[in-house]
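Everything on this sheet refers to the single structure shown next.
All protein chains but one are shown in place.
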Amino acid sequence: MSGLSHVDDEGRARMVDVGGKPVTRRTAVASGRLDTTAEVIGLVRDERMPKRDVLATARLAGIQGAKRTSELIPLAHPLPLDTVEVEVELHDTWMAISATAVVTGRTGVEMEALTAVAVAGLTLHDMVKAVDPGCVLGDIRLVSKTGGKSDIGVANV
Amino acid sequence: MSGLSHVDDEGRARMVDVGGKPVTRRTAVASGRLDTTAEVIGLVRDERMPKRDVLATARLAGIQGAKRTSELIPLAHPLPLDTVEVEVELHDTWMAISATAVVTGRTGVEMEALTAVAVAGLTLHDMVKAVDPGCVLGDIRLVSKTGGKSDIGVANV
Amino acid sequence: MSGLSHVDDEGRARMVDVGGKPVTRRTAVASGRLDTTAEVIGLVRDERMPKRDVLATARLAGIQGAKRTSELIPLAHPLPLDTVEVEVELHDTWMAISATAVVTGRTGVEMEALTAVAVAGLTLHDMVKAVDPGCVLGDIRLVSKTGGKSDIGVANV
Amino acid sequence: MSGLSHVDDEGRARMVDVGGKPVTRRTAVASGRLDTTAEVIGLVRDERMPKRDVLATARLAGIQGAKRTSELIPLAHPLPLDTVEVEVELHDTWMAISATAVVTGRTGVEMEALTAVAVAGLTLHDMVKAVDPGCVLGDIRLVSKTGGKSDIGVANV
Amino acid sequence: MSGLSHVDDEGRARMVDVGGKPVTRRTAVASGRLDTTAEVIGLVRDERMPKRDVLATARLAGIQGAKRTSELIPLAHPLPLDTVEVEVELHDTWMAISATAVVTGRTGVEMEALTAVAVAGLTLHDMVKAVDPGCVLGDIRLVSKTGGKSDIGVANV
Partner (left out) sequence: MSGLSHVDDEGRARMVDVGGKPVTRRTAVASGRLDTTAEVIGLVRDERMPKRDVLATARLAGIQGAKRTSELIPLAHPLPLDTVEVEVELHDTWMAISATAVVTGRTGVEMEALTAVAVAGLTLHDMVKAVDPGCVLGDIRLVSKTGGKSDIGVANV
């Protein structure tokens, strides 16, 4: 095969018409990471803080971001998501972010999972930037997808 | 040093009160990259396509994403942006993404610049994923900021 | 039974996965009230005003608010609503607000009906606050729901 | 006194023109409550859950809701908020919700504070409704405002 | 004269940087019309209907649309509007739509006034289309603007 699905023969951006695709249960998993410092990880983990909302804030932002994918990504379709999950794990100098999006619909939810990871990561960046303005959000990628024409295991986390 | 600016003494997430900060012209520059394949770069660059909307779509998505930063990032402030610029440059197997956000206001626009890069990158991911589902969006970081309490040159691109 | 459906075993917020639930016609009715003064009710009812947009504004705000429930309520699902109705009735010193939301989908519309009532009520509050800053929006509750696993008549209005 | 500020002489809904008002620091405090059961309060408070995101979710939803007030309330003005704070306190069979909104601008932030309370309350309702579908959100009122033409202490909480 | 303000030297779309422009009170007036049938005008005007929400709905949609201009128009700036007014007048077989937008800010509000007219007109179209699917929304133009570098009276209505 050849071309990009989101541009027509003349190179114009277009939405793919998903009307002919079957309604199936479709899942996508994406991941990413925020590289920061041991000091930041310590502050986020801090046992002296009874509430520690940092990770909850990032998870919620990711979930809400996933629900707005079709507003952010110009050629994405509005989808009635079944669920979105976002996880953040603390490591020594970095945080692992992962997201799972699920829909019963006519097209996949890769962008929803990727958007959840990116927005959760941006939210973490926002909260740590006063301490570590040099933190880096990266490695945002699709891990797997199921329910479409062919299942894909894209990467190993 | 001390704590995270976005959590209070008990660890609860909070918006920083920016009312006491001066109104100044503030700028932030952020960057990132999408790693993909030479095939994809060739398709995006394709000289036979008269319109080649791919990069325009990513730039516009980045600009529009920046304008919605305060909706995406829970503790970010709504800001009347002066301008946002997004650039995408094609390299052999990757694309360089950069964004500049500018405001005349009471708080910085780091998150607006970073959000522009992330949304432009997600949009590129969306458009190339049918050809390269393994592409990776990364290295999203603040490059510099000016106009706040102290200018920062965070990174060299 | 035991726990809250919207937190997992570790207490993390989560969306419920509705993918396994059947698509049925689901209805929810909610109600609330705005307590104000006889003077305000007189102004809203004023026969000398040919247009009296106050109640129309509240009804429309409620309908539009219902359509945005999944953006406002972090763990709510985006739903393709069949219809939303909002009613406001004038009483001597208060207004009765009620809303009905209907969907053909996999999960209930309680939050859509409740959001319609709350946003209609906030809109009324906005319009009367110059005359009665002490008005109170309250008694926002689910009245009934049908179409789910079990019909509920929660309250009598 | 006279009429409703948000309708013109013929009863048509209108935005108030705030262009002639001075830019001042303006604050508003609002409050409300969710009446539920001791069982629900116990589940929210549950010490066995290490994360207990319920209250964080409500606080964040309230903050984000406040930032969208002008989209929800048809005649409200878009405002560059300085900050929003939302608090939830647990009592035996109910939760107390309060919100403070602050702006440096030409008009008050009563609706932002009230919207924060209402959206936080709706979010709590969403999370407890599987256990207590009869919970009631109410008593949403303005507590005080400062910075406008006249300071008001509307209510005692 | 020379080029389009919204494309750079290479033809790339861009936001204009408004940071160097003075903060002034700026006004724009726009107009348009919906051509339909005498039957529709009769239904909208119908004296037997006590509430006749049709025009209120269009006015409110226009006001709310104006507030979202920067989300709809990719290169428009977010602006803290002072006020928006929308009027609809009934004629024999058509409706005249006009809108005034006002800001105290660094750039003009032409697009806000035009968007208000267009969204009010689309809303009217929506409400009459079951009776007159052939109705036409047109003649959407800027009438005048003040407060910028030069006042303009563009058209006579």
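A few comments on the model shown:
Labels A, B, C, D and E are assigned to the chains in the order they are written; within every chain, residues are numbered from 1.
As a convention for this text, contacts are C-beta pairs under 8 Å (C-beta built on N, C-alpha and C of every residue); 3 or more make two chains touch, one makes a residue touch a chain.
Since the structure is predicted, the reported quantities are computational estimates derived from the model, not experimental observations.
Note that the absent chain touches A, B, C, E when the full complex is taken as a whole. The omitted chain makes contact with subunit E at the following residues, 1, 3-7, 9-13, 32, 39-40, 43-44, 46, 49-54, 56-57, 60-61, 64-65, 68, 71-76, 110-111, 114-115, 118-119, 121-123, 125-131, 133-142, 145, 152, 154-155. Interface with the hidden chain, as seen from subunit B, comprises residues 51, 53, 55-57, 59-60, 64. Against the chain not shown here, subunit A presents residues 12-19, 70-71, 74-75, 77-80, 105-106.
Rule of thumb we're sticking to: only the chains that are shown with their structure count from here on.
Fewest steps needed to get from subunit A to subunit C, stepping only to touching chains, is 1.
Chains making contact with subunit B as well as with subunit C: A, D, E. Looking at which positions face the partner, subunit A and subunit B present mostly the same ones, since more than half of the interface numbers are shared. The chain with its CA mean position farthest from that of subunit E is A. Between the two copies, subunit D and subunit E, the Cα superposition rotates by 120°, quoted to the nearest 5.
Per-chain CA centroids place subunit C at a distance of 16 Å from subunit D.
Within subunit E, contacts with two or more other chains are made by residues 56, 59-60, 64, 78-80. Viewed as a contact network, the protein chains fit none of the simple shapes, being neither a path, a ring, a star nor fully connected.
Pairs of chains meeting the touch criterion are A-B, A-C, A-D, B-D, B-E, C-D, C-E, D-E.
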